[in-house]
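Of the protein chains in this complex, one is absent; all others appear in place.
So that you can tell them apart, the chains are marked A and B in the order they are listed, and the count of residues begins at 1 in each.
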Amino acid sequence: MTSADLVPGRGASRRRARVERVVFLGPGIGYLIAFMAIPVLLILSLTIFKRGRFGGVVYQPTIENFIRAFDPIYLSVLGNSLVIASITTVLALALGYPTAYGIAKLAPKWRTIALIAVVLPFWTNFLIRTYAWIVLLNSEGPINKSLVGAGLIHQPLELLYTRGAVVAGLLYAYIPLMILPLYASIERLDPQLREAAANLGASPWRTFRDVTLPLTLPGAIIGSIFVFVPSMGNFIIPELLGGGKTVMVGNLIRDQFLKARDWPFGAVLALALIMFLVALFALQSWVTRRLNGGGRT
Amino acid sequence: MTRIGWLRLPLTLTYVFLYVPVVVLVIMSFNASKSPFSWGGVSTHWYAVLAGDQNVLKGLGNTLVVAAGATVLSVALGTLIAVGLQRHSNSSFLDSFALAPAIVPDIVLGIGLLVFFSLISVTLGLHSVLLAHVVFGMAFVAAVVRARLSQTDPSLEEASRDLGAGQVATFFRITVPSIMPAIIAGALLVFTLSLDEFVIAFFTDGPSTPTLPIVIYSMVRFGVTPEINALASLLMLVSFTAVLAAQRLTRLTDSV
Partner (left out) sequence: MTTQGDVLVSIQRIARRFGDVVALDDVSIDIRDNEFFALLGPSGCGKTTLLRVLAGFEEPDAGQVLLGDTDLLALPPHRRPVNLMFQSYALFPHMSVERNVAYGLEREGTAKAEVRTRVGEVLETVGLSELAKRRPSQLSGGQRQRVALARAIVKRPRLLLLDEPLSALDRKVRAEMQLELKRLQHDVGITFVVVTHDQEEAMSMADRIAVMHEGTVQQVDSPVDLYQRPSNLFVAQFIGTSNLFAGDAVTGGIRFAGRTLPGVVVGEPISGASRLLVRPEDTVLVEPRDALLSGRVIETQFFGGVSTVAITVAGHDVPVLLTRQGAPSAVRDAEVHLSWDPAKAVVLSA
């Protein structure tokens, strides 16, 4: 048999492999292109067009949407969103890191239970989780009642419809997304690395600072992305817990699409959100590459 | 090796934070009083009110239609893509592309689909919500099924082919049965997600067919009523049951 005889067979098997790829991957990838990639690209492309007078889009390129985004009114909303999302992220890190660390130190069978318990609330209706905080923080709600009952305060505190309430709601909504990636990175950390640091003379605090913390940084950044980005884009919590006083990027986007019907400007705001997402992911992959020494010397 | 020392404090704090609101809601749902805040004794009154609320029942019906349809489509597409990515591809770009719906902010997906549907002149309704939910549903099924596939031996499939079974027979007789627990778990998760999903539905639903979360949204905006407490408790029961069942079927926490 010569090599030429083999060629048709090889070609056929390669063709079969391609058919298999198309059969398995084709429908799903096609669906995602149609209902995810195209819609997201549509939003991005809307940013450079004019708005129609009664909603809709006039396909004339313009940069006025971007200029408008720098209007002080919108900048202050952006700033406000950044502050609230940042506070939420920092609190989620502060509470989530030791929690994830503690879970990783539990005995294996408790670890699974503890993790499920972290995830469980996340799988329930988001509106209901937010609603629970309306009940809790209400001037007649359980927190105020027990504080008054204990004689700590005389008048109920104004807890609801504050920035604090918004932060509490966002934290409640997204803290599981902080704990999970953190747990994964802490659990993956070779315990011998910590022992090695101790063996070389590092105190427990030093070991944490030099070994544990830097090596779990990628997990912390992933968790922060998962808290920060949806916090920026959330419009329900600011509305329900902030009482409309706290406006965030998410509210602006919603209003541009459903009330003002200014799609191009709404698209610019959505682009800002996507840019935060992309920038943070880039940061994450840069940190991860640096930690492992990458392929570069 | 399980001395957790001072870490007990943040652990306790986190679980108190996570579960106090849940517990408060459930207790309040059995409150006989008309006011959602003052306690008037134990009663199932609000569950009866809920059962007679036409808006809620209609929303529930709409949601079940969407969730059921989205689950079926997501399972079909998600399973195929999982097998394709695990066995017939080594493209890391496709890997991330298939996971992207879990990372794209829901508000972006929501407005994107709103614009998309209006451009191709599709009227909004339950069908558009269903199509939208399949986007993230498929990603979740694919992730869970892939985790399972990575633990099953590909030589099982090769052995089947070697013994004369065709590709289609191998897929349905060997591959699908070996990943069945993951498929069921994925289906449960997608059903739960779709049942509870608000943001995307908010942008892609038509005005005459509100899903249950949209009904809840208008109720919550209207104010606090004990009826919502009852509804919330029931929905949490459904979600907790489905997620715990999915967890039993696969090691969910490992794959997230």
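Keep in mind that, in the parts below, a contact is a pair of C-beta atoms (placed from the backbone, for glycine too) under 8 Å apart; a residue touches a chain by one contact, two chains touch by 3 or more.
The model shown is predicted, which means the values in this text are computed figures rather than measured ones.
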Missing chain: touched chains present in the view: A
Hidden-chain contact residue, picked from the options A:L200, A:L258 or A:A279: A:L200
Among A:E20, A:E140, A:D210 or A:D255, the residue in touch with the chain that has been omitted: A:D210
Residues from subunit A at the interface with the omitted partner, ascending: 190, 192-193, 195-204, 206-207, 210-211, 214-215, 290-295, 297
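The criterion applied here is as follows: only the chains that are shown with their structure count from here on.
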Interfacial residue positions of subunit B with respect to subunit A in the complex: 1-4, 7-11, 13-15, 17-22, 24-25, 28, 35-38, 76-78, 80-81, 83-85, 87-89, 94, 97-98, 100-101, 103-109, 111-116, 119, 131-132, 134-135, 138, 142, 167, 189, 192-193, 195-196, 198-199, 203, 213, 216-217, 220-221, 224, 228-229, 231-232, 235-236, 239-240, 242-244, 247, 252-253, 256
Residues on subunit A engaged by subunit B in the complex (per definition of touch): 17, 20-21, 23-25, 27-29, 31-32, 35-36, 38-40, 42-43, 46, 95-96, 98-99, 101-103, 105-107, 110, 112, 114-121, 123-136, 138, 140-142, 145, 171-172, 175-176, 179-180, 229-230, 233-236, 239-240, 250, 253-254, 257-258, 263, 266-267, 270, 273-274, 277
